[in-house]
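Removed: one protein chain of the complex. Kept in place: all other protein chains.
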Amino acid sequence: MSKERLVAFTDAVLAIVITILVLELDKPTQVTWAGIFALRENYFAYTTSFFWIGLMWLSHHNGWQEVKKINSSIVILSLVMLFFTSFFPYTTSIMASHFNNSVAQALYGINVILVTFSNIAISQALNHANRHLHFGLLFTTPNWVMILNLLLKFIGLIITLTIYPPMMTWVVMFDVAFLSVIMWITRNNDQTI
Amino acid sequence: MSKERLVAFTDAVLAIVITILVLELDKPTQVTWAGIFALRENYFAYTTSFFWIGLMWLSHHNGWQEVKKINSSIVILSLVMLFFTSFFPYTTSIMASHFNNSVAQALYGINVILVTFSNIAISQALNHANRHLHFGLLFTTPNWVMILNLLLKFIGLIITLTIYPPMMTWVVMFDVAFLSVIMWITRNNDQTI
Amino acid sequence: MSKERLVAFTDAVLAIVITILVLELDKPTQVTWAGIFALRENYFAYTTSFFWIGLMWLSHHNGWQEVKKINSSIVILSLVMLFFTSFFPYTTSIMASHFNNSVAQALYGINVILVTFSNIAISQALNHANRHLHFGLLFTTPNWVMILNLLLKFIGLIITLTIYPPMMTWVVMFDVAFLSVIMWITRNNDQTI
Partner (left out) sequence: MSKERLVAFTDAVLAIVITILVLELDKPTQVTWAGIFALRENYFAYTTSFFWIGLMWLSHHNGWQEVKKINSSIVILSLVMLFFTSFFPYTTSIMASHFNNSVAQALYGINVILVTFSNIAISQALNHANRHLHFGLLFTTPNWVMILNLLLKFIGLIITLTIYPPMMTWVVMFDVAFLSVIMWITRNNDQTI
């Protein structure tokens, strides 16, 4: 198994997931500005999922750059990660149409958490197979950031299930903003091809 | 982040968007020549979106050929561009089924304008990161062409919102024809592999 | 514009078209063997389109192997070819659900013919840009084969519009079988990577 083919397959699946999200987006029942505005929760849900997967792809990218060796377990873990990711159009669509339903929001949150854990497992397996790598929980993201991140998602899930159903999407959207800032701070500016 | 992986991801998303457009195309209610003819606005809308994205891909292609360095901000701007582009099947479909509705047409126009601005932002960021490049507003397209182009789109949007709703699609179709001519004139004919 | 990026984009669009065909396939109303058998025309239509596009991809492949130079006009012709090809899920679906309707069959036939003409135009443009190539009408396919092939499609279209509506699909299916045999005879067996 070559790293290149696995990375290309991962990219292909992520590109497809990110693009077919829109096929599940509800159309306005009346094409007026009010009809568009009535779908604001759908657009919010779609935006959250698009950029969450987009940033995951970016993080995957940066993480895999230094990888030299892969093995079967890493491929199988990648399939598991893609499996959970492939549910995004499904869970986003249910959540978007039932924005104030705690089950819909929890389902979406569980999806996000399962993808995160799969990525952590991939990161660990890569660390193990490549002695020159020194990954933390998730690639090069500092561990305290990841622990805070996971904690936040679990608290979000609890709040979604108890007090305020839409909490989960807000947490994921916050995650997107947070990760953007972290990536911005830790970016390597002048990478040559 | 390597330029190659970003370009491949961009190409994959654009290829998917351009191909799933047809999934949203209305089917004739009666399969007769009259039934097909009744959908002429749908086919016109579909054709416009297909070639507009196709030419954007071509322009992206020519622009990126000389790029040597990329950084995180360019990747994030590319995600933003792909995000807006991913709405094309959605906005094209709404516009095609409501060709004389000013909101549907304006939504489509705003989509086109947001993708254009994202591409301008990418072009600026590339210019900044690669000192050997001398991009204008949009890659190597002359600035006066782009300013005329943007002006035309805004005027189209205003006419769509006030006098004649279908104006927006006509402007985008004109843009497609216009860009084709510009590309033809400024083409480098004999590029080797 | 590099040949590689154009070929990769073409392959991506063809791969997507060939795979989303199935999304438009009718489901049996009753899941019994009789219910499956009732959809035999749908399966026949789907099979025809899948292999016709598959063989087109194969022919494209063999044709482009020796190509060294491309230019803007070749890219624009490729976009036109992909545009017509992207209609396959649409026209196949209409034809499959209205197998004995002459308009549905003619629409499908016109789609096939337009893709064929686009490929002929690409072949001519490649011939012109690459002096070492000696393409006939369609890459390395002998001209008399292509002329027979086009003649057959036009006769099929006329029969579809006048006497026997399903003729068009039969002609395309015959084309698939015919091209397979031609490719088999003219194959270069032992190509190294």
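A few points about this structure:
Just so it is clear, A, B and C label the chains in written order, and each chain counts residues from 1 on its own.
Basically, contacts are C-beta pairs under 8 Å (C-beta built on N, C-alpha and C of every residue); 3 or more make two chains touch, one makes a residue touch a chain.
What you see is a predicted model, and the numbers here were worked out from it, not measured in a lab.
Looking at the complex as a whole, the chain kept out of the display touches A, C. Touch with the chain omitted from the figure is made, among A:A38, A:L114 or A:A129, by A:A129. The residue from C:S2, C:T19, C:N100 or C:N143 that touches the chain not shown here is C:T19.
The chain not shown here is touched by just one of A:A104, A:I122, A:L138 or A:M167, and that residue is A:A104.
Across A:I36, A:V75 or A:L150, the residue that sits in touch with the chain not pictured is A:V75.
In the full complex, chain A touches the omitted chain through residues 1-5, 8-9, 12-13, 16-17, 20, 23-24, 68-73, 75-76, 79, 82-83, 86-87, 89-90, 93-94, 98, 101, 103-104, 107, 129. Although one chain is not displayed, chain C still touches it through residues 7-8, 11-12, 14-16, 18-23, 25, 27-28, 31-33, 35-36, 47, 50-51, 54-55, 57-58, 61-62, 65, 180, 183-184, 187-193.
Convention: only the chains that are shown with their structure count from here on.
Following the contact convention of this document, no chain is adjacent to both chain A and chain B.
Counting partner chains per residue, chain C has no residue touching two or more of them.
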